[in-house]
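Only a single protein chain was left out; the remaining protein chains are all shown in position.
We just call them A and B in the order they show up, numbering each chain from 1.
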Amino acid sequence: MDFISPEGLRLDGRRPLELRQLQAEIGVVEKADGSATFEMGNTKVIAVVYGPREVQSRSQQQHDQALVRCEYSMASFSTGDRRRRGKGDRRATELSLVIRQTMEAAILTNLLPRSQIDIFVQVLQADGGTRACCINAATLALADAGIPMRDIVASCAAGYLNSTPILDLNYLEDSGGGPDLTVALFPKLDKVSLLQMDSKIPLDVFEKVMNLASEGAKAVAQFIREKLMENTKQLVLAKGR
Amino acid sequence: MVVGLSAAEKVYIAGGIAADIRGDGRGRHQFREFNIDTSVIPQANGSARICLGGTDVIASVKAELSVPPPGRPNHGKLEISVECSPTAAPEFEGRGGEELSMDLSRALQRSFLGGTSGAGAAIDLAALSIVEGKLCWALYIDGLVLSSDGNLLDALSIAMKAALSNCGLPKVEIIGGTSPEEEPDYELSGNPEEFTRLETSLVPVIVTLTKVGKHYIVDATAEEESQMTAAVSVAVNKKGSVCGLTKRGGTGLDTSVLLDMISVAKRHSAVLRRALAFAGLFSSPNVEKRPVSFCLLLFRRLDANGCRTK
Partner (left out) sequence: MVLETQKALLKSDGTRLDDRLPTYVRPAFLKTGAVKVAAGSAYAEFGSTKVIVSVYGPRESKKAQAFSDIGRLNCDVKFTSFATPLRGKAGQDIGDKEFSVLLHKALEGAVDLHSFPKTTVDVFALVLQSDGGDLPAIITCASMALADAGIVMRDIVAAISLSCVGKNLLLDPTYKEETQEDGSVMVAIMTSRREITQVTLTGEWSSTKASEALELCSDACQKLGESVFLVPKVCIEEIGNFAIFQLPRPPLRN
């Protein structure tokens, strides 16, 4: 299958190095401590943060740092063909773990000992790149909840199809059989906190794809930063009145 | 959902309801403002999202081609399920939301699916049939609770009604295999302009009356719900027929009170339906699939008889 037309355009009309349209909204769930939606093209995720709060089960309490928990769930209507996904299926468990570890690395857990932070990520629409989208949404929700972080985490996926590195795969490209590489990084510290890839690619190509994903993540980081600034400005204005 | 309230807060809520002015300034028979967005899920055939105060739910309708249910060759299928996302409350994590999800799904199924014969269903099941005994539409209506501040059932029913009105079924062309022995051969139209709408005028809306103390209120918030002694959810359709009854709460109700509640719910449902029809004006078939947002600010000032109050 041709994923890139002779004119150099992808199936959805993007150039290989182009991100999908990004959209975000902060503070979407009133009752939560922090919440945000994040959209990358047709992929839409809502993330909600409860905490820091008292640890629910005593045995899990850590005396020197916060306990970070994460649950990932997919709405039954989020995929093209409707299917009910159990909450505890392997994919959901794996993603919960990945998101938890990535966010835990960013949160200054040592500042919040004996407390618990819950991150709930709900996929409303899945069109490739849910992993990256979830992490971006979680970052915004954590920032909205005012939880101290080393740096924001921004994430983006990249792949390699028709001998071309391409950025921010959609569902069709994702299932195209090529590698799918997701990177999450701290843009200010310039450190990678998550790197995942399936399938195989030559080492020299890997570097190209990896760099592309990092560049994408940095662009996403810029977007997240702007959104946060905008939100903060609004809060300041609201307070001033 | 667990709502921690002090004794003083409890007295405040009960006292306010008795005095016909609630915590947020509403009377006993006023709904909160709500906001409906349609076509929010592009992958679904129809979808709607409603924000009713702090309650936020999404409903989606997906249509799939299927085989008619056994024993009813000229009927289609209708399935309803609800999921409570942990984003609404941390208690819904893991299996925590299952019980509530099941409760809500059952109440909605009771109101939307009609009797076992298929009579009284929200959507005319015969209209979903394509080839008798062989091919029909199966509509999967899914509700997702994103944020919860009371009155989930009413919000879900409104969202589902809006999603069904928003739903377009692609045209199916039968090419061959119409004789009883053959498998039907069909083609789905790829043209986004070619679709049929569902007849949704008889889809009921649910009005829940929550009894706190001696009085009952509509559109209770989570705090008010925590103080209820009993709640009755009544589904009413355009004809004024009762399509479903569900009771919650342990306290018993007199039959006469129940009948009174049904008639009050009927009045409220008429107002709700009018507001929904008003919102429907903005989603004419020509602008299909473009998100439509409609804010019912006026609604707050409509009393149970649909008249504007000050």
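In the analysis below, a contact is a pair of C-beta atoms (placed from the backbone, for glycine too) under 8 Å apart; a residue touches a chain by one contact, two chains touch by 3 or more.
Quick caveat, the model's predicted, so the values are computed rather than measured.
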Would you mind listing the shown chains in contact with the chain that isn't displayed? B
Among B:G4, B:G25, B:G115 or B:G190, single out the residue that touches the unshown chain. B:G115
For the chain left out of this view, which of B:A14, B:A127 or B:L253 touches it? B:L253
For chain B, residues in touch with the removed chain: 99, 102-103, 106, 110-111, 113-117, 119-120, 232, 237, 239-255, 258-259, 262-263, 266
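One rule holds in what follows: only the chains that are shown with their structure count from here on.
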I'd like to verify one number: the distance from the centre of chain A to the centre of chain B, where each centre is the average of its C-alpha atoms, in whole angstrom. 32
Residues on chain B engaged by chain A in the complex (per definition of touch): 41-44, 47, 54, 56, 58, 60, 62, 64, 81, 83, 85-90, 93-95, 140, 142, 144, 146-149
Within the complex, which stretch of chain A touches chain B? 28-32, 35, 42, 46-48, 50, 71, 73, 75-82, 84, 87-88, 118, 120, 122, 124-125, 127
